[in-house]
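With one protein chain held back, the other chains of the complex are shown just where they sit.
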Amino acid sequence: MTTNLILSLQITALGMGLVFGAILLLWLMMVILTAVTAEKESASDSLEVDSVDPSLTLTPSALTPSPSPRGRGEELERVALLAVAMALAEQGGSSARPLEEPPTALVSAWQLGMRTRQMSEKGTMKRR
Amino acid sequence: MTTNLILSLQITALGMGLVFGAILLLWLMMVILTAVTAEKESASDSLEVDSVDPSLTLTPSALTPSPSPRGRGEELERVALLAVAMALAEQGGSSARPLEEPPTALVSAWQLGMRTRQMSEKGTMKRR
Amino acid sequence: MTTNLILSLQITALGMGLVFGAILLLWLMMVILTAVTAEKESASDSLEVDSVDPSLTLTPSALTPSPSPRGRGEELERVALLAVAMALAEQGGSSARPLEEPPTALVSAWQLGMRTRQMSEKGTMKRR
Amino acid sequence: MDLTSLLPELLKGFSNFTPGNGVMILAALALIYLAVFKEIEPVLLLPIGFGCMLANIPLAGMTAAEGMTKVIYDAGIKTELFPLLIFIGVGAMIDFSPLLAQPKMVLLGAAGQFGIFGTLILAIALGFPLNQAASIGVIGAIDGPTSIFVATKLAPELLAPIAVAAYSYMSLIPIIQPPLMRALTTKKERLIKMEYAPKPISKRTLIFFPVAITLVVGLLVPEATPLISMLMLGNLLKVSGVVDRLSNAAQNEIINIATLFLGLAIGSTMSAVSFLNLDTGKIMALGLFAFGLDTVAGLLFGKLMSALSGGKINPLIGAAGISAFPMAGRLAAKMANDEDPDNFILMHAMGANTAGQLGSVIAGGILLSVVSKMMGM
Amino acid sequence: MDLTSLLPELLKGFSNFTPGNGVMILAALALIYLAVFKEIEPVLLLPIGFGCMLANIPLAGMTAAEGMTKVIYDAGIKTELFPLLIFIGVGAMIDFSPLLAQPKMVLLGAAGQFGIFGTLILAIALGFPLNQAASIGVIGAIDGPTSIFVATKLAPELLAPIAVAAYSYMSLIPIIQPPLMRALTTKKERLIKMEYAPKPISKRTLIFFPVAITLVVGLLVPEATPLISMLMLGNLLKVSGVVDRLSNAAQNEIINIATLFLGLAIGSTMSAVSFLNLDTGKIMALGLFAFGLDTVAGLLFGKLMSALSGGKINPLIGAAGISAFPMAGRLAAKMANDEDPDNFILMHAMGANTAGQLGSVIAGGILLSVVSKMMGM
Partner (left out) sequence: MDLTSLLPELLKGFSNFTPGNGVMILAALALIYLAVFKEIEPVLLLPIGFGCMLANIPLAGMTAAEGMTKVIYDAGIKTELFPLLIFIGVGAMIDFSPLLAQPKMVLLGAAGQFGIFGTLILAIALGFPLNQAASIGVIGAIDGPTSIFVATKLAPELLAPIAVAAYSYMSLIPIIQPPLMRALTTKKERLIKMEYAPKPISKRTLIFFPVAITLVVGLLVPEATPLISMLMLGNLLKVSGVVDRLSNAAQNEIINIATLFLGLAIGSTMSAVSFLNLDTGKIMALGLFAFGLDTVAGLLFGKLMSALSGGKINPLIGAAGISAFPMAGRLAAKMANDEDPDNFILMHAMGANTAGQLGSVIAGGILLSVVSKMMGM
């Protein structure tokens, strides 16, 4: 039993160490990823994110009150609006959101094409 | 062949006897069940049933003309209305019905919660 | 290698011959099929086709400008309209189209029946 | 390469085509025709017909060891998964409140099963062995999944004709039942109006009911547990109101996929070799007999209940006890309404009809239990 | 035929009924009750409860070699397909932008896994062998599919109590966490407001993120690859925006069908023989301990981060690092908001919460790796 307990303590030390190690690497990866991808983005691109998933949680850029000089009340107002929007989004389900068509060069001439519609059905897709 | 026929007659007697026996026990169970659960119900609870499944068949409490002194015509009117409602319900499909949110104490604070929405999607769920 | 190449040439000759042979038989079959089924059709029946699948491609009878004396411009106008209709149909998805109830003698009394609704859900079906 | 050796290979489709294949393909076309143009249970007869067609195209390999329909058959029919999955969906579509509002209606669900046993007797008399006779008898359950489930257990070799008979006659209910209804009831009986003054059914009752049914039937007739439990699981998913996701999945993707594959797989067993024989004809005839006998038994029991109640019960609702949910229930109500436009017995008929559904499953389980025991299976 | 020989056959359902079956059926009814009337994870506890009921109806054969739930168990649990399919759907429902906007929050997802290892130690001390102790510990991942996946690999015999514990306590988070939150944080700490001024997250970042996570975690902890990759596949299907068909299938039919069958199959392992023993009780207690320890560790680490940051971090968000997505995140935000109606830390809490989801999967994989290696599995 004692050997087993010592073993389990070792597993704990090792395991938590590895978890923290892996998470630290993820942190590094995320910092690099956001840095690398951000510099390739235009402002308009980043706006798109707002509508990527309104139903799951608040999106960052929508909240950006940040070190602004605006009054606290104004900020709260916005948060309240967001709460309402969130509740509505949750009622509506994810299929209701207006997913904008990502603009692509190659296929754009074929957006009307049936294959596109049938096989990927983005945008105005209604079914589920 | 004759032994087989006798056998089949025995099976029939036994089988129908068992079917009736089982059904009689079900009858007993249903009487007990409705008695037991009814006494635990408030009036408002029983109303809920009305909307549990309008699309499948008439619900009992909606018809309750019963030993009322009202005229036969009035009753028929209600039945006719029901028939129309049924037909409409059948057209609309089961997804159209307004399923009221069952009120529960524990989770109510979490009704807005995503997990609830994602994993059980009751009430206003639109999809399919 | 050379024997293999000769083999592959033989396969090609044989294969393309068979493909053309099979396709010619299909041609024959289609001619017979359209002839046989057409003579059994009333005009009203053939109109139904229009709505069988507006979302996938233009339907023949909708275009029938044919050896008509109408001006080319009028025809083009119709084609343009069709293009718009097609685009809309593609946006809307196949579930949006109004599928008319095919009239049948036997089951018509049971159109209201739940089994029909539950098990085949045609016509106004909303789900997905 | 000797190209001439390929020529027989090229015509193998035709050279292996037997007259039996021709007959079965005509039968397949007839099934598809009935499904599409007469709308006779199209969701099942169309896939069955198409599967039958495929099974009779020589060398197509769909039914071979690694063929598609064989894979589907092994995955869903041999394991009995498909009828059970269909029952989850059917359960989510049934409303038991009319039955719970008038529990005595449940008795009509017992009487309407006599056709099962009467047909079994007749099948034995025609020379079928016990396991096959029982499988044929269960056509009289007048419930597709029950028939398929029992036949798969007792006599899988007869699955195709039994399934075809069960679903074909199911849609012919409006043709089979009315003459018997008129013959066995008097106009006076058909004019009987029934009071409908049930106590309201609470949501709590509706939720406890499927659980209680599963336990009671499961303990009484263990062999009926798979069928009754999946029917009740579907019902519980719906009435609980808390798992609409699952309830909708049961009523849509699960039942649709299972139905399509079930039909294809059953149809694919209809090869000329195994289907074209006298037995198939006998089974079709016995199936029709079963439907008729069920109706007669139900009506006679309805007349008995009518007499015992002092004429307060319209015997027509007895015909709804055969199952064939929900068509038989509506037909009984329609007959009464045709006699007297002021007579509405739909709620009573639907109560008897859902009772028939329960009775069918129970009778199927009892038959399975008794016959398995007798045959030492 | 000797009819008297059939009589024991007819009562076999009752004669084979053991007191253990009775206890387990009561437990099944309790699970169904909690699911339906208390809405405790109904999509899982209702099927689990129903499956448990079926497993304790004697001779029903659902769990026998060719029984329905056995077929489903072999197809989806033994192969570990169901938890992975569920993860595809869950991944398509997660939004990682709050986490990407504040990467340091990811540290909280590591601290919230301490309960896994603390519980493992306790389970060893209680006499469980290493593989079982690790499986019990992984209840502390506070993530259903992770717990099921690891338990299936290490100790499938404990799958049912582990799954029941994981999902039951999951819904009790709002009851388990608040007392610990209040006990371990000062009012001053709970009042801390947090700035939320992240740089905007581009769509490109959101698309690269699931791919990068799969690669990094896959290389670091190969054993975590199945779980993390399916979670990230689901997320990629959603954020890519080009395969809505597949994303919707993942969030609907795939997750619904997998959830229903997973629940039924897990419930069906709860036969009296295998479930009714002291170990089950110990597991339920250890599971509760794991939930508590996770919360404590998360909060203490939150306090540490708060102190290190000079009081700019509200330690309550540490409690969101345990996983239990998304409830723990909302609960932390609600606690702060209850103290001060002007205090909104939802975005930070959700960041910590999604970090907890990642941390749980990673910790599960690490545990699997270390224990497999040690046991020479």
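Labels A, B, C, D and E are assigned to the chains in the order they are written; within every chain, residues are numbered from 1.
Methods note: a residue touches a chain if its C-beta (ideal position, glycine included) is under 8 Å from a C-beta of that chain, and two chains touch if they have at least 3 such contacts.
Owing to the predicted nature of the structure, the values given are computational and were not obtained by experimental measurement.
Annotation: of D:V23, D:V71, D:L191 or D:M284, D:V71 touches the absent chain (contact as defined above).
If you put the hidden chain back, the residue from E:I201, E:V221, E:L316 or E:L367 that touches it is E:V221. Considering D:E80, D:D143, D:E223 or D:E253, the position touching the chain not shown turns out to be D:E253 (whole complex).
Touching the omitted chain from subunit D are residues 1, 6, 9-10, 12-14, 17, 25, 29, 32, 35-36, 39, 42-43, 46-47, 50, 53-54, 57-62, 66-68, 71-72, 252-253, 256-257, 259-260, 264. Where subunit C meets the omitted chain, the residues involved are 1, 4-5, 7-9, 11-12, 14-16, 18-20, 22-27, 29-31, 33-34, 37-38, 40-41, 45-49, 52-53, 56-61, 63-67, 72, 76, 79, 94-95, 99, 102, 119-122, 125, 127-128. In the full complex, subunit E contacts the hidden chain through residues 79-81, 84, 207, 211, 214-215, 218-223, 225-226, 229-230, 233, 236-237, 240, 242-243, 245-246, 248-250, 253-254, 369-370, 373-374.
FYI, only the chains that are shown with their structure count from here on.
The best fit of Cα atoms from subunit D onto subunit E calls for a rotation angle of 120°, in steps of 5. Look at where the CA atoms of subunit C average out and do the same for subunit E: the two points lie 50 Å apart. The geometric centre of subunit B is 22 Å away from that of subunit D, both derived from CA atoms.
Across the assembly, subunit E contributes 1, 6, 10, 39, 42-43, 93, 251-252, 259, 326 as residues in contact with two or more other chains.
Under the contact definition stated at the top, the residues of subunit A that touch 2 or more other chains are 56-57, 95, 121, 125, 127-128.
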